[in-house]
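Other chains dropped; remaining ones untouched in position.
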Amino acid sequence: MIEAMRWMLWREIALAMRRKTEVLTTLFFFIIVVSLFPLGVGPEKETLSQIAPGVLWVAALLASMLSLNRLYAEDYLDGTLEQFLLGAQPLALLVFSKILAHWLLTGLPLVLMSPVLGMQLGLDVDSILLMALTLLIGTPALSLIGSVGAGLTLGVRGGGVLLALLVLPLYIPVLIFGSGAVDAARTGVGADAHLSILGAISVLAALLAPWASAAALRISLD
Amino acid sequence: MQIFTKAFWLQLSSPKVFYPVAGKLAPWFAIAAAILFVIGLYVGFFVAPPDYQQKDSYRIMFIHVPLAWMAMFVYIVMCGYAAIGLIWKTRLSTMMASALAPTGAMLTFLGLWTGALWGKPTWGAYWVWDARLTSFLILLFLYMGYMALENAIDDPQRASRASALLGLVGIVNIPIIYFSVKWWNTLHQGMSVSTSGISMEPSMKIAMFTLAFAVWFYTIAIALTRVRSIILERERHAAWVVDLAKAGGR
Amino acid sequence: MLKAAGLECMRGDRILFSNVKLELDAGELLHVKGLNGSGKTSLIRMLCGLVMPNAGEIFWGGESISDLKEDYLANLLYIGHHLGVKAELTGLENLKINAALGGHPISEDQAWDALEKIGLRGREDLPAKVLSQGQKRRVALARMLVTKAKLWILDEPFTALDVDAVKMLEGVLNDHLHQGGMVILTTHQAYTPPKTTVKYLQLGEAT
């Protein structure tokens, strides 16, 4: 079982490395989206630093959503997913490994990059560190929740709207607590409460999402 | 003179002829670059007087400005090669474009880096959304896109043609991007700091231009070296490369 | 071992087949026949548990496969129209991973051997996307050489294979049957079944 998980992780990472640019491009997407905002909104420093946490979080959300799109799509098209379903391993485990790999390859780089972008938007050092911390705790939840949506959209041709309706209510708390933490710290309320709620969401997602994703995949392949 | 005949240049555009020529030229450029670097840095850091306002921090300029110049210039040259390669199907041109891309990206990155380091003492921030800075950042994205596309396609022939097309599109866009960013910024507000306030001592000029040439020669040397290995890789089935490998050397 | 009765499949408004029953024991081969669109693929996916039958049930060793789940799947090897071969991975990596995720991890050597036997010598280390149509199929089929599954379900295994490969594949099927394995397959190509028990199942009218 652990064996199968290890293989899955290896597979995902090998695939990503083979495609090389895939990991980098998610990161660059994140960077570019963040950089678009000053261009659209204008270069005033106060405005920028005020909206910075929101911008970073929205960009992280989009980057993670975009890359999740392909989480199962290829395996579905080329028949690999069928084989997973027919494999003797519990599907939820395989799914969990896939999500883990996904986060390592796309979520983590975003977290590591966020301080530089925070600086560009004129955040101060404390806010930057807090920002990175919220991303570190929050992005796994994005991958986990998104995986359920990715599973559900597989078969259903235009299930996009349904997916958004299902996933968004779950994404929004992450966004609110993530970007809210910095604001709370700024106004002196302290970010502890925000951080622990964010952590709780991630843990809960880790417990439930793999099963839900597995179920979604089974439905999609029927 | 042989150099003035068209045939000579046509011949030089064949990878087979160019390979040994590049091999001979590269070390000379590298040596020249190294010497100029040493001279320029010495003049810049020890001879030139400190600025009355910025004290010593202005000395980053000697590195920053040549890097920034070269970074922009390399992009144009690279796209030019790409366009030639795409239109006239000369293999060497696309190879030159591929050879220039990483250097250009690195120069851009270093330009950003040195500029940011300079920004802290002068503006009090590592980054501001000034027109020049923004368009320079976009330049980095363009380089990254170029390289990412080339890396993502495994067939080298197809990769170089695809990235060449991207370069062509990019070159159409460069002026548009440049002016849009400039206009975008000036419409809002003037920058609080202008970069042109430095009066140039002669020794400063010397340092600056020496280093500018150093960066030039460095870029040429690196590009020639890299194009040699690209030639070997892409032409590895050509008879002359096989012979070369058998002979075991240059 | 494998038994099914009263199977019915409905697609859209159409009943593709109904009241299909079949029985397969160790060492037997079942050849599902029928014209294009007669429902062969649908039946086969039903037997894998990928599609729920409208009516009827499928049993493995006396128990319903919807109860057995993983215990049934561990005995099963299915290769269908889609190959499950990753374009970026080499043939070798594809085989190893497919085997491992199918529940029967294999060693590097076994994988090399299998690929050599299936006729991919010298191509083991190429990413699958540059392989020809027939070579891609071979990468998928190589799993047959390394699996421990007893029941093989193959949907048109001979597609895109050249004459040599077809012969080799027939040999592999024979061996599997002689060792007490079971095979269910479909094919439109001329196919000489092995000398063990062969059953036929005709869907729709015969040609």
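Assorted remarks:
We just call them A, B and C in the order they show up, numbering each chain from 1.
Simple rule for what comes next: contacts are C-beta pairs under 8 Å (C-beta built on N, C-alpha and C of every residue); 3 or more make two chains touch, one makes a residue touch a chain.
Just so we're clear, the structure is a prediction, and the values are computed from it rather than from any experiment.
One representative per chain kind is placed here, while the whole complex contains A x2, B x1, C x2.
Methods note: only the chains that are shown with their structure count from here on.
Chain centre most remote from that of chain C: B (centre = mean of CA atoms). Nearest to the common centre of all protein CA atoms is the CA centroid of chain A. One finds 37 Å separating the Cα centroids of chain A and chain C.
Per-chain CA centroids place chain B at a distance of 56 Å from chain C. Taken residue by residue, chain A touches two or more other chains at 19, whereas all remaining positions touch fewer. Taken residue by residue, chain B touches two or more other chains at no position, since every residue touches fewer. Of all residues in chain C, those touching chain A in their complex are 48-52, 70, 73-74, 76, 78, 80-89, 93, 97-98, 100-103, 105, 127. Taken together, the chain B residues at the contact with chain A in this complex read 125-130, 134, 137, 141, 144, 148, 151-152, 181, 184-185, 188-189.
Remark: chain A residues 3-4, 7-8, 10-11, 14-15, 18-19, 74, 77-80, 82-90, 94, 221-222 touch chain C in the complex.
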